[in-house]
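Every protein chain but one is kept in place in this view of the complex.
For subunit A:
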Amino acid sequence: MQWVKICRQSLSSTVNTTLTVALSRHKFIRRSMASDAITRFDFLVIGGGSGGLAGARRAAELGATAAVVESHKLGGTCVNVGCVPKKVMWNAAVHAEYLHDHSDYGFDGGHVHFSWETIKTKRDAYVSRLNHIYRNNLDKAKIETIQGHARFIDGPDPTVEVNGKKYTAPHILIATGGFPSVLSDNDVPGASLGITSDGFFELESLPKRSVIVGAGYIAVEMAGILSTLGSKTSIICRQTGVRTNPGRHIPFMYPTNTVFRGVACTRGGHKKACLILFTFPLQVLRNFDTLISSNCTKELQNSGIELWKNTQVKLVSKTSNGLLEVTLVTKDPEKKNEEEKIGTIQEVDCLLWAIGREPNTAGLNLSQMGVDIDERGFIVVDEFQNTTRQGVYAVGDVCGKALLTPVAIAAGRKLAHRLFDGKEDAKVDFSNIPTVVFSHPPIGTVGLTEEEAIKNRGKENVKSYKTSFTPMYHAITTRKTQCIMKLVCVGKEEKVVGLHMQGIGCDEMLQGFAVAIKMGATKADFDKTIAIHPTSSEEFVTMR
């Protein structure tokens, strides 16, 4: 009974390091009563994705007994249907570009053919290997893996039920992530004939004709991969639109770094009706700096991707040959008197909705728990990842802020340090999170866009430096891409608050600059740095 009391105490105080550490010495303490067995841990994590695993492993390293509940495969979105398989496919596509350039560099070769089946098999094998590694990592750290769907049940302490068994812990972390939004057949007849990014990773062959709906980074990445590998690809993007709160439907891409800029709702779970104004892009990636969105749009078009602007999908139907016919409505809202234009794309074998992501909270029974969600269904957390219910925390995509693996990992680890290492002020700093879009060529961005900087600091205090050039790689190739770069500086000291670029190598270029910008680098610091020659990145330190 003694330890139950301790348990209660540690619950009532938000952080109680000494007690928790003392507790952790009792590994896998189970309190059994004949009918109502509850397994207890120090730290119970719901969701075995990047954030949850990082949190659980760090907690275990700090001496806590931990368990992870996962209903699907370990590794979450990133490993199974996100970053990792996406980048593998991007790499395959980059090889296609290299193959174009081989003869310019002196290689004589025959006609090449791409086998989607080969890469799919290898990719799946690699992902399974990672699933396995993650499982081993958990086992090695003595973290219990519980397979199944978690559901909070009533009780004085937050308790979770998985497959009829009950589990509890003074600290429960929700890290269930999200999933791609879909439209119902009521919204768009035939919408369910399409797939999402999840389905993209199940495709068994390269589609001949692809239609991607959306203009966010996932749409851009998917379209880039498909088109570069040889699929005739179209991107369908809408323009300005006003619509009321769509509830759980967020049929738009979230920007990658600062999310929901356009949402005018108050946080804190107040279920008040609100009007959301989404500005749909004339160009792709509208939340990025205009230099990036316009250049990316140009690069997409140059690479042969068809862009339908001001366009929505009206109807999807299956024809007798098993292929899809996608009916589109185009209307430029600027031209009020103009009639809607109806267009169709025929013989489509891949219709991919890339219209946003939603939180994975269904079935958790959060409402009963006093864990507030916002209007879009995302769990409301404070800067320390605390939900509105004491002892319950949330990290990662399920919170709807900066949907990025490294952010979730950082949040999970910081939380573990706060709960089990006495680091009371451990929290993630959401400023200056660097992001790469694996488009062709890739995009790198960190900090504020020029527009944001002007809005924050006034036009007179913002100075931007730009450059654009053809990377040396293309000096002897017939195929060309541009590299564009921009530094956004504010104030007299020209503090660099934003860095944006698109071009070959930008994916690997960004990280170091992100460190410097986080340190508060000024334009003068850029100027002071000696260039590395010959690289593309040296252009940042030689800008005038």
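We adopt the following convention: contacts are C-beta pairs under 8 Å (C-beta built on N, C-alpha and C of every residue); 3 or more make two chains touch, one makes a residue touch a chain; residues count from 1.
Keep this in mind: contacts and distances are computed from a predicted model.
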(request) Just go with whichever of "Globin domain-containing protein", "AP-1 complex subunit gamma", "thioredoxin-disulfide reductase (NADPH)" or "Trafficking protein particle complex subunit 6B" UniProt uses as the name of the absent chain. (result) "thioredoxin-disulfide reductase (NADPH)"
(message) For the chain not shown, which residue from A:V45, A:A67 or A:V84 touches it across the whole complex?
(response) A:V84
(message) Among A:G63, A:G216, A:G377 or A:P434, which one touches the chain that has been omitted from the display?
(response) A:P434
(request) Can you work out which residue in A:I38, A:A96 or A:V380 touches the chain that's missing from view? (result) A:A96
(request) Since one chain isn't shown, list which residues of subunit A touch it in the complete complex. (result) 50, 53, 75, 78-79, 83-84, 87-88, 91-92, 95-96, 98-99, 101-119, 122-123, 126, 130, 133-134, 137, 404-407, 409-410, 428-429, 432-436, 444, 472-473, 475-476, 505-516, 518-521, 525-526, 528-538, 540-541
